[in-house]
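One structure coming up, written as structure tokens, with questions to follow.
Note that this complex is displayed minus one protein chain, with the remaining chains in position.
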Amino acid sequence: MAAGGLDAVLTVRDLRVAHIDGPSSRTLVAGIDLTVRAGETVGIVGESGSGKSLTARALTGLLASNLSATGQAVFEGRDLLSLSEREWRTVRGRGIGLVLQDPFTMLSPTMRCGDIIAESLPPGRRSTRTRRAEVLRRLVEVGIEDESVMDRYTFQLSGGMRQRVGIAAALARNPSVLIADEPSTALDVTTQKEILELMTRIQADRGMALILITHDLRVAFAMCDRVHVFYAGSVVEVGESKELDALPLHPYTLGLLQSEPPVDHRVAKLVTIPGAVPRPDDVVDRCSFAARCQWSSEVCTSAAPPIREISAGRLTACARIDEIEDELREARQLVSVPASKRGFERAGTTIISAQAVSKVFGGSGQKVVALDSVSIDVGEGESVGLVGESGSGKTTFARLTVGLESITGGHLLIDGIDVRDWRALKRADLRRLRQTVQMVFQDPYSSLNPARSVGWTLAEAVTTHAPDTRSVERRVGELLASVGLSPDDAQRRPAVLSGGMRQRVAIARALAAKPRILVCDEAVSALDVSVQAQILNLLTSLRDDQGIGYLFVTHDLSIVRQVTDFIYVMSRGRVVESGMTDDVLNAPQDPYTIKLMESMPRPDGAWLGR
Amino acid sequence: MDWKDWATFVSKRLAALVVLFVVLSFVTFALMYVSPGTVVDVLLAGRPRSAATVHALNVEYHLDKPFMVQYWMWVRDALRFNFGSSIQTTLPVTDEIKARLPTSLLLGVYAYVLTMVSGIGLGVLAAFRNKRAVDRVVVAGTVVGLSMPSFVAGVFLLFVFAVQLPWFPAFGKGDGGLDTLWHLTLPAVALAMTSAAYVLKHTRAAVLGVLQQDYVVFARARGLSNGRVIRVYVLRNALIPILTISGVLFSYLIVGGVLVEMTFSIQGIGQLLVQSATAKDLPMLQGVVLLVSAVIILVNLLTDVVYLIADPRLRLKHG
Amino acid sequence: MARQTEIVSTRKPRRYAPRGLAIGFCFVVAGGILFLAIFGPLLAPQDPNAQHLQDVLAGPSSQHWLGTDSLGRDVFSRTIVGAQLGVLGPLVIAVGSFAIGNLLGLWAGYRRGWVDSLVMRWVDLMWSVPTLLVLVVAAGAVGASYWLAVGLLVILSAPFDTRIIRGVVMEQVPRPYVEAARTVGVSGRRIVFLHIWPNVAPVAIANSFLVFASSLVALAGLSFLGLGAPPGTPDWGLMLSESQAMLFVNPVATLAPALMIVVTATVANLIGDWFDEYLTSRMGAT
Partner (left out) sequence: MSTRGKYRLASLAAAALVLSACSSGGGTKASSDVLQVGSSAVATLDYSKSNYGYANSLGNLVLEPLVVTKQAGGFGPWLAKSWTQPNPTTYVYKLRTDVKFSDGQPLTAADVVQSLDYYKADGSLVAFNFPSTLKSIQALDSSTVEFKFSEPYPAWNSTLSGAALGIFEKKFFEAHKSTFGQPGTGVIGTGPWQVDSLDATTGAALSANKYYWGGKVPYSKINFSFFSNETNEAVALRTGEIDVAFPQDPRAFASTAKTKLTTAKTGIDKVEFWMNTLVAPWNDIHVRRAVAYALDRNALVNASGVVGSPLDTVIPRPLLLQLGTTEQVNTALDGLREYPPDLTKAKAEMAQSAYPHGTTVTLATVKAVSTTSQAVVAELSAIGITAKLETQTDEANNAELTSGNREAIHSQVVPVGGSGIDPGLAYDYMFGSANAKAGGWNGTNWSTPEVDKLRAEGLRESDPAKRLAIYAQLIKQYADAEPLVPLYTKNQTVALRPGYTWPDFGADSLFNEGPWPLWLKRGQ
């Protein structure tokens, strides 16, 4: 790759970040090269632990004190990595701006929004009035016309508004480079699209360089001119968005693309990357992806393959790219092939039957209507999707079906039992309900008791439902095996398991009761794409093998597309549309569904109006 | 919160104060009533006693009346802010308290200021120098400080800084003004040691916590000056939890003052409490107990108000 | 909402934790003090209550390593035997308050509702009454008594424990693992004691060490004021108070009990901190 042209604003060479703990040090990021030109958007894509955020922190001098960055990062003729803290302050904000992932934590809860932007403005004395006017101007730039936002605290704003305020603050000193670290990840899809559009517009207006860090390839392809793919602390591939999308030149990139369920059609089976992301420090002397790569050979593990230029602007770290390029191309085509339409009739027994169910939270004071006359059915062996953004009531409904909440109106029948009030149920009924519906929670990091081993958790679930189980241990082993884990994993505590493994354990726990319906509340949304595909495949195979029905609660239409037969679309506590999944997604009727469909990231610039 | 919410909030707390007053005064009264010995035994001590004198004293102190009547008479007077006279000294309870309260408050406030300044200052310093030598030394000092009773520290300071190195006076509260401050320095230091360690520990943890927060990273990423980041971001957010413990600390300092008051012969509320409790000086004891609980409740109320003002999340939750 | 987590932002705010050698040393010292508390009377070179009225206030000698007190009793032996009361009272307080605090805290934090309000009103009441005030008034009324003070301290410490435990429990209750256990059908009692409590335990245990340390200091203070252990008891606070006046004659006799108080409390504080850190890290950041 041409060493940063004359118009390069930021040139990074061999950036390394290490964790220093006394005499020992651990590599977290190794040998990153990166060039950003004015007016260009560069994407950094990778899963968690790939080092992309660390790179952003290193380039703003904000690494924690026990981390150290080495290498070279030239900005405006200075090497950033050798700057003192005092010198950094002249670069941050003015030269390089940073927007963080979570708008909920990025802004101090004790400050008003106007003050946050005002303090970020370039130094200089201003009268109160001019300052206010300036702040207002900045708010308008990020699409906030409402002047009262200035006087509000951040916790009084929605996530999208907060992120806009954050962007305005980050831009207040007019940086020439803006690093956006997952700026839309914590937001709902519709809001995400607005924010990304906003950033695209601002970047174009200002002619600013933008480094977008994201885990979502579709977003990266849609927004960026060029994309760097990070894996386990190093760059594995670089290329123009279009070219990368069309033909990945690294098995990892291919794997990512294959794992990503497409929103516009269903694929026969998601291709997954086996295993989990290694720690960067463990793979410094080899190809970081070798252990998970089907093409791996001796050359991959003997030394760390350097990243090299294949054609203009295309770089890859795959040592065997010349040999396997054709295979990669072939595999890439495969993903795009739609699966045959699946025949499906809602004919089975209805197990969960909700009629005009409503749920109101709060007592005499403030009331929050979470569900407003919702009717949803889930039948035996069906896979039903429940789609909506945060606040739509989808999770509340899921909780009603497993007894974490009770309804306040309407009728909810589960397996023929009227569950008006869970606490009032008879013991036998309760027991039957438990064996009918079980739930898998969103966050595998907190849905397992950290104090208990996997085996303990599963054994408890087993004995709760079948107290007379002879060999609990064997049953636990079976459960583990059924979710693709080894019986040895029973000894381990959740803390040492990867996210995917934990979610498998959580599924195994739910399976212990031998339920007929599994409620999956955003069960894969906290996982990396490659792991997400593994879990989705597991769920699909469980359905095929055991005939379990699903209620998929999710915000992600592409997942719904992959795994459900029938969907309900929810918004603000109501079901706005329902029908066969393909019918609804192919031809949405409700304006909300249409908007949702449009907001789903698509890997081309047109999605954001570029 | 509008003024109505504030009024409700404050009046609820004051109502709790009244309830506490009734409970405490009754329990104290009852405890003293059932404990062996009466006012007469206190007053006449080991003297020969004539029946006439004993009778006169019984009448004077209403000991001839039933328990509830005695308590009611006390309450009736107390409602008129007449807390009677000390049995030990014969002086009006209010005068006795008034004579000592300024000293105790000054000692408490002095120790409080020392606590807050050194606790927060060193806590912030240690957090910013996390894991370096300064931090290790400060943290080690904290643990010892937390474990050093104020009377041990007091004895130690007295003998080092008043006897071996006669830099500070060994007793008393001085003649007011700077002299009083000078006199109260050693006691205040002894008193503040534990609480400062406590504040330091919490401040350090809170600051370390806040330093990890995204909003601090984001503030620095915007090129804000170090001073502003520390002041507006780190301190303002880290000190909110410290505020909640500061009220408790102040009451600890006021009551815990007795241990250093003893060591340094400072006539304060703490000593008055111990003296009146051990000498069965009921009117005085009642007065001190009520005063101390009032101070504590009011200080706690004050902290809560400051807390509400400092943390908009709480304040705006309702409105 | 997808939420990517990166190494940088998931680090928990850390409390200081002494490591390796330091904590090992703490355990050795704690073990030593405990050993003295149990076997003190056997280890003491002399009868701690044996008086040598002809040999009072003697300085350190080969016979009396730390000298003698005003009744000619061996200070060294008394300091050793003092570990018994020094450890026993605080231990009773820590354990008692641990039991009450955990039960009430779990109950209030899990059940909420009227149980919670009732418990919290009680906690608030106790919170607004300073410990020392109660101890002094009670000692004034009933007379100085070590076990009275211990009993009162159990009652007075329990609200603090309860408050802390309740807070941690309330943090745990909405966590998915609790909800998961509920949906699996696990009984409430099992959830409270087998699911929630193990996650609360690090805080509870660590807190108990702090209660131990603060009770030690409080009891010593009370003895120092003459409101704790009765005269003549080999109690560190009392010994300090009695020997304070002899600082110039025999400084070690004053320093020894003071040092024991400070060292014991320090070790308890350090172990408490360490426990919290260790147990929390053992089950992974939650």
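Which chain is which? They are A, B and C, in the order written, and residues in each are numbered from 1.
The criterion applied here is as follows: a residue touches a chain if its C-beta (ideal position, glycine included) is under 8 Å from a C-beta of that chain, and two chains touch if they have at least 3 such contacts.
All figures in this text were calculated on a predicted structure; none of them were measured in a lab.
Within the whole complex, touches from the chain that is not shown fall on B, C.
From the options B:E96, B:D135, B:D214 or B:D311, the residue with contact to the unseen chain in the full assembly is B:E96. The missing chain lies against subunit C, touching residues 49-51, 53-54, 56-57, 70-72, 140, 143-144, 226, 230-232, 244-249.
Hidden from this view is one chain, which touches subunit B at 35-38, 41-57, 60, 86, 88-91, 96, 99-100, 103, 158-159, 162-163, 166, 169-175, 179, 183, 261-267, 271, 275, 278-280.
What we mean here is this: only the chains that are shown with their structure count from here on.
Counting C-beta pairs in contact, the pair that comes out ahead of the other among A-B and B-C is B-C. Subunit B and subunit C have Cα centroids lying 22 Å from one another.
Within subunit C, contacts with two or more other chains are made by residues 9, 11. Touching two or more other chains at once are residues 57, 101-102 of subunit A.
Touching subunit B in their complex are the following residues of subunit A: 57, 60, 62, 65-66, 85, 89-94, 97-98, 100-102, 105-111, 119-120, 153, 155-156, 166, 169-170, 172-173. Interface residues of subunit B, counted against subunit C in their complex, comprise 16, 20, 23-24, 28, 31-32, 34-35, 135, 139, 143-144, 146-152, 155-156, 159, 194, 201, 204-206, 208-209, 212, 214, 248, 251-252, 254-256, 258-259, 262, 273-274, 276-280, 285, 289, 292-293, 296-297, 300. Only residues 1-9, 11, 175-177, 179-186, 190, 194-195, 198-199, 201, 283-286 of subunit C touch subunit A when the two sit together in their complex.
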